[in-house]
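Just one protein chain is left out here, and the rest sit where they should.
What follows is chain A.
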Amino acid sequence: MQTAGQRLWNLCCSLKLAIVLASLATLLAIFGSLVIYAHPTVFGDLDQHTLATWWRQTGSRQLEQTWWMPLLGLLALLLAVNTFCCLLEWLRHLRHRWRKLGEYLIHAGFVLVSLGFLVGHLYGFRIDRAQVFEGELFPISPWPGHYLRLERFEPRFGEQGQPLDMYNDLSLLRGEERLVRQVARINHPLQYAGLVVVPLSFGRQAQGFRVFQPGKGNLLLRRGSRLETGTGAVLHVEAFLPDAVKGADGRVRQRSGRLEDPAMLLRLERPDGEIWRGWYWLRSPLPYPLVSAGIRFWPVEPIFASYSLLTINYDPGINLALTGAVLLLAGTALTLVSYYRKRRIGDHPLLD
């Protein structure tokens, strides 16, 4: 007579349960794939977040389209638990069942890959299309104190002008300390303790303007520039927007990254205090307070800076998943060998 505990254990190790769970998960995944395809507005950004983040931000608010996801997760979890129990049961009888090593390595691999997926999506983070300029420090916000610096960027093109590769000389910093420096390019990401930085695309954006000042020649004006006026006052560039627009509330904001209607936020001050602060629209004449302060210059050409679009993902489950992958590979090889060995020693169909 089996106890309730034994019956539960047998159920957990049941082959039939595995088939039922796999069948249900297959059917639900078929249904889910079609729902995902039919509702790109709901599921379009699934890959840009971890599952936990996406569920908090989007999934839980669209339950009529997403109800199947937790159910599929539950089925996958139950299948992983069922597989794990079968693995434990096999280990208990290892002396008599060692010939099944290949098959059970595949089971162990599946359990580890499932666990890696769970850990990665619960505790990881994803930053999609991070725009990092050459020489700029990019804070990895979910990892306080960590920064990426794009030391150098170089796109490579083929003879017909087609993009071939993107060389991103990247440094990963923790405070002032450099943790790793590596050239990240296509299929060669920067990797560090579960963090993976992949180049996605690139571009260039106007960062300021070269201006001509009578008597001084060409000067570069970009965010952070200072211009001595010669009368004791100093002109500071606080911000530069390549395409600015003035809203109904009077506030100036960025409309796009293209060079359309550039504007600079300027501050003129003397040692005894601020004289003027305001926007200078580069397609218009200099604001009157600057002219009256004796400042003369006019824009000559924009200054561009290259940027790289990077995908920055952190997956703390990657080592579990990789271990699972190694077990899966080893398991498939062993299963194949043992299958043909069994065939050789007798279990061979005789045909013809």
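In the analysis below, a contact is a pair of C-beta atoms (placed from the backbone, for glycine too) under 8 Å apart; a residue touches a chain by one contact, two chains touch by 3 or more; residues count from 1.
Quick note on the criterion: contacts and distances are computed from a predicted model.
Hidden chain, UniProt protein name from the list "Glutamyl-tRNA(Gln) amidotransferase subunit A", "Cytochrome c-type biogenesis protein CcsB", "FtsX-like permease family protein" or "DNA modification/repair radical SAM protein": "Cytochrome c-type biogenesis protein CcsB". Checked against the full complex, the one of A:H39, A:R97, A:R149 or A:H188 touching the unshown chain is A:H188.
For chain A, the list of residues touching the undisplayed chain reads 15-16, 18-19, 22-23, 25-26, 29-30, 32-33, 36-37, 43, 46-47, 106, 117, 126, 162-165, 186-189, 196-198, 311-313, 315, 318, 321-322, 325, 328-329, 332, 335-336, 339, 349-352.
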